[in-house]
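Yeah, one chain of the complex is gone here, protein chain that is, but the others are all in their spots.
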Amino acid sequence: MAVTTYIEAISRGMREELERDPTVFLMGEDIGEYGGAFRATKGLQRDFGAQRVIDTPLSEAAIIGAAVGAAIVGMRPVVEMQFADFVTCGFNQLVTNAAKTHYRWGIPVPMVVRLPSGGYIHGGPYHSANPESWFFHVPGLKIVAPSTPVDARGLLKAAVRDNNPVLFLEYKYLYRRVKEDIPDGDGVVPIGRAAIRRQGKDITLISYGSVLTLALEVADQLARDEGIDAEVIDLRSLMPLDAEALLRSVRSTGKVLIVHEDNLTGGVGAEIAAMISEHAFQWLDAPVRRLGALDTPVPFAAPLEDHVLPDREKIAAALRELSSY
Amino acid sequence: MAVTTYIEAISRGMREELERDPTVFLMGEDIGEYGGAFRATKGLQRDFGAQRVIDTPLSEAAIIGAAVGAAIVGMRPVVEMQFADFVTCGFNQLVTNAAKTHYRWGIPVPMVVRLPSGGYIHGGPYHSANPESWFFHVPGLKIVAPSTPVDARGLLKAAVRDNNPVLFLEYKYLYRRVKEDIPDGDGVVPIGRAAIRRQGKDITLISYGSVLTLALEVADQLARDEGIDAEVIDLRSLMPLDAEALLRSVRSTGKVLIVHEDNLTGGVGAEIAAMISEHAFQWLDAPVRRLGALDTPVPFAAPLEDHVLPDREKIAAALRELSSY
Amino acid sequence: MTHGVDIASIPGAGTIPGTREGEPPVPGRLTPGDKIALYYYLCLARACDEAILKLYRQGKIVGGAYTGRGNEATAVGSAYALEKHDYLLPMHRDLGAHLVKGQSLRNIFLQQLGRAESLTRGRDGTGHYADPALRIYGNVSHLGSMIPVGVGIALAAAMRNENAVVLNYIGDGGSNVGDFHEGMNMAGVMKLPFVLILENNQYAYSTPVAKQTAAARFSDRAAGYGVPGITIDGTDVFTVYDTCRMAYDRARRGEGPTLIETVSMRMHGHSASDDASYVPPAQLEEWEKKDPIARCEDRLRREEILSDELKQEIHVRIETEIADASRYAEEAPHPEGSEGAKGVYAD
Partner (left out) sequence: MTHGVDIASIPGAGTIPGTREGEPPVPGRLTPGDKIALYYYLCLARACDEAILKLYRQGKIVGGAYTGRGNEATAVGSAYALEKHDYLLPMHRDLGAHLVKGQSLRNIFLQQLGRAESLTRGRDGTGHYADPALRIYGNVSHLGSMIPVGVGIALAAAMRNENAVVLNYIGDGGSNVGDFHEGMNMAGVMKLPFVLILENNQYAYSTPVAKQTAAARFSDRAAGYGVPGITIDGTDVFTVYDTCRMAYDRARRGEGPTLIETVSMRMHGHSASDDASYVPPAQLEEWEKKDPIARCEDRLRREEILSDELKQEIHVRIETEIADASRYAEEAPHPEGSEGAKGVYAD
């Protein structure tokens, strides 16, 4: 198998689902001939036609709302936000229609919203969004956030096949930075299951997305250089959360660091920390620590962005602090 | 002083601010002659004119966006969402413009968004919203959630005078249910300070809004009947959060129950539980417990709504469980 | 028995036809049976509204009660011109459309009362249900939010060559929400089989149209989407029927959406708890003269289709039907509380 980048893996996931199921179609701004701002859909309109890879007007609410409509009558739309930031314009459609329809009507809403997320690319306050926390709180939505090409393809396919609205967070920072062999076969990665990326006995480090890749590097380095042996868990799915996998690890390490790129307060890490603090109370040897971006918009200039977002140094410092607690 | 209901107190707060400061004005759907769906603005257009109490088209995004515009050039708009639920239609304006403007531009955005919130009124999935969690996570916004008439007036006034966008959660359930004497005088209640509603030594019960009033009843009853002596803290402000007041109480009780009406997962309670579990680690005698609505939309039929929302029985059960931990 | 038509002669073994399989009559060619059916549905919708109001006054309805009084011709005429496989996305004053599309009165009342066997199993109220078998997809409270959804259904229908039309409604107030714009524009550029009826009933809650928009006519908005727009009398069921039928034909021919503004008057308050004291009485009096039922009756009498006898028969029937359904719903069990925890996610 050829080495595949993260974005190629997403692309391939879409292609395979378009081939497999005629009810699957794509919709979004500039996704047709152009192949999307990041070229994730490149070649797909050519191969599947303008009926199944649809260029839309610049209208996020209509895109998401139309996906809901198509989904409730049996189609499986996969829509792209050009940047995750712009999902705020379609927010109402997601929380009012997509999330609440199955509960009210008993009708499945199989749709995927692709969200090119995150910072570390000097995009500034409007091209660096980590939108998960808003939707994490909304019953009826699922959220996945792959950090590897294999998971990106596999979770994309699982999302397409899921009968619920799934937000697919894909990381611009990872698009062309991470590569791996993708084995043949269906490769669906089930939604709701975390993966242990590094076994360890001292600290449970929970993370996802871009910053997971940084955390993993740091964990390796600290194990090598300082004997701090962290178990690194990649959440992969944020909703549903694989609570059992987290608790299992915590029961063996007794210490937890949660790292997310999104700003700290009210982030997904708050729920995880609350959950672990409650359900692993007697196993904890130290307070559950969280590391996230500072509670600011993501600034534009590099030194500012560097200061605001979590980075290797901050992760290392947090691990050291916990280790010596 | 006459006995004043919660909604009259809000009304009075607006009236006093309109009188005090000519840059204050009101905007919203049906708020003029009609006085708003709940009559919070009744009489204000008559007394202050249609220039300062402005009926708008049915356009939540334009209402909130226009408030941002007026605020950045020096006015102090107070806008009403007819129900908090509809703020989803103006979500983008709040998070994209209102929240990020001061950070980016250094220009204050003094505006208030009034959000008639919450359930217990059989409003169903679209008239029962507790919207705080979405905004709690967004740096740049403040959130207050009064549970008494005195606080409703006092926090409304503080919100109007604040130089930041403030979301003012007001509880439909409380509108005509709670009454109290409002003393003369300015009565501004500072944003960011919690209030101890009941002193107690066994458990710290943290809550706000409608459900705080239920929690307080339950706490009184359990103290009387079962000797469980909870300290009840009314947050009043969610952002900024009065962390010091919470930690102070926890350090003396060693046990915490957080109760909010909003659904549990990813709610404001998650952050509070995470914060307390981290910063009061050595003082905790039991895991921090949370009680919130089930993770569903708020259903319409009474038995369903009753089952989904927190109520006296569930609060009592949680207190008992903690007390015997 | 008048002019060769009586209620029993109507096709459908005693049931009055609503939305049908295959093409409904072309404009101007309604049979006497169709006309009686229209009259029946106008009266049924109103009587059902009245029964709901009565339940409300008895304290049996906990949420709000919204009636379509004054709007019956729009709801009934537009739905009657649909075919069975078309999609209906009604708004809160379109009870007549639900009924014409085949919804049972029992389901209507069960929804109002939030009972366990209602179409939403008590999870949501009023017209907020879906009935995929009838291709009815109800509304949400958030005005405008169903327009993009309807557009998406039209997109799916077009992709699958269903030759189906999506009929959606919006109010004069709701039409100022952004989703109206995004949805209509998308439907226009994709030439989707989507018809939007903009029910201009002079008020959005307490707000008169003049405070909602400076547009002379709401149908003027259509040109901005490259779509035909027309303003018609929303109190004349025949005008509504004919106009809609033409719009649906156009949609089926692949020529895209139409925006139809129906002008009428909201004859009741916004909801049962609103006395509408902000509406000038003279305005109501003026519009009372254009009562949709009276207008239809007039015409049927002029055409000698409706006799006193038949009218009596129809009203007795309606009374019985409503009494039955409303009693049924009142006696139906409430949902079990624990049901409320279920069904957030599909399997």
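In order of appearance the chains are A, B and C, and numbering begins at 1 in each one.
We adopt the following convention: contacts are C-beta pairs under 8 Å (C-beta built on N, C-alpha and C of every residue); 3 or more make two chains touch, one makes a residue touch a chain.
All figures in this text were calculated on a predicted structure; none of them were measured in a lab.
Within the full complex, the chain left out of the display contacts the shown chains A, B, C.
Contact with the chain that does not appear here is found for just one residue of B:56, B:133, B:204 or B:296, B:56. If you put the hidden chain back, the residue from A:19, A:33 or A:47 that touches it is A:33. Across the entire complex, the residue among A:22, A:57 or A:240 in touch with the chain not shown is A:57.
When the omitted chain is restored, the residue from A:16, A:85, A:170 or A:242 that touches it is A:85.
Summarising the interface, chain A meets the missing chain with residues 29-30, 33-34, 37, 55, 57-61, 82-83, 85-86, 88-89, 122-127, 294-297, 299-308. Although one chain is not displayed, its contacts with chain C can still be listed: residues 176-182, 185-186, 188-189, 191, 210-216, 218, 220-227, 256.
The set of chain B residues touching the chain not shown comprises 25, 51, 54, 56-57, 59, 61-75, 77, 92-93, 96-97, 100, 102-110, 139-140, 142, 163-164.
The rule is simple: only the chains that are shown with their structure count from here on.
The chain with its Cα centre farthest from the Cα centre of chain A is C. Centre-to-centre spacing of chain B and chain C amounts to 38 Å, using the average Cα coordinate of each chain. Measuring from the averaged C-alpha position of chain A to that of chain C gives a distance of 42 Å.
Of all residues in chain C, those touching 2 or more other chains are 120, 123-124, 128, 140, 142, 145, 178-179, 344, listed in ascending order. Each of residues 88-89, 125-126, 295-297, 299 in chain B touches at least two other chains.
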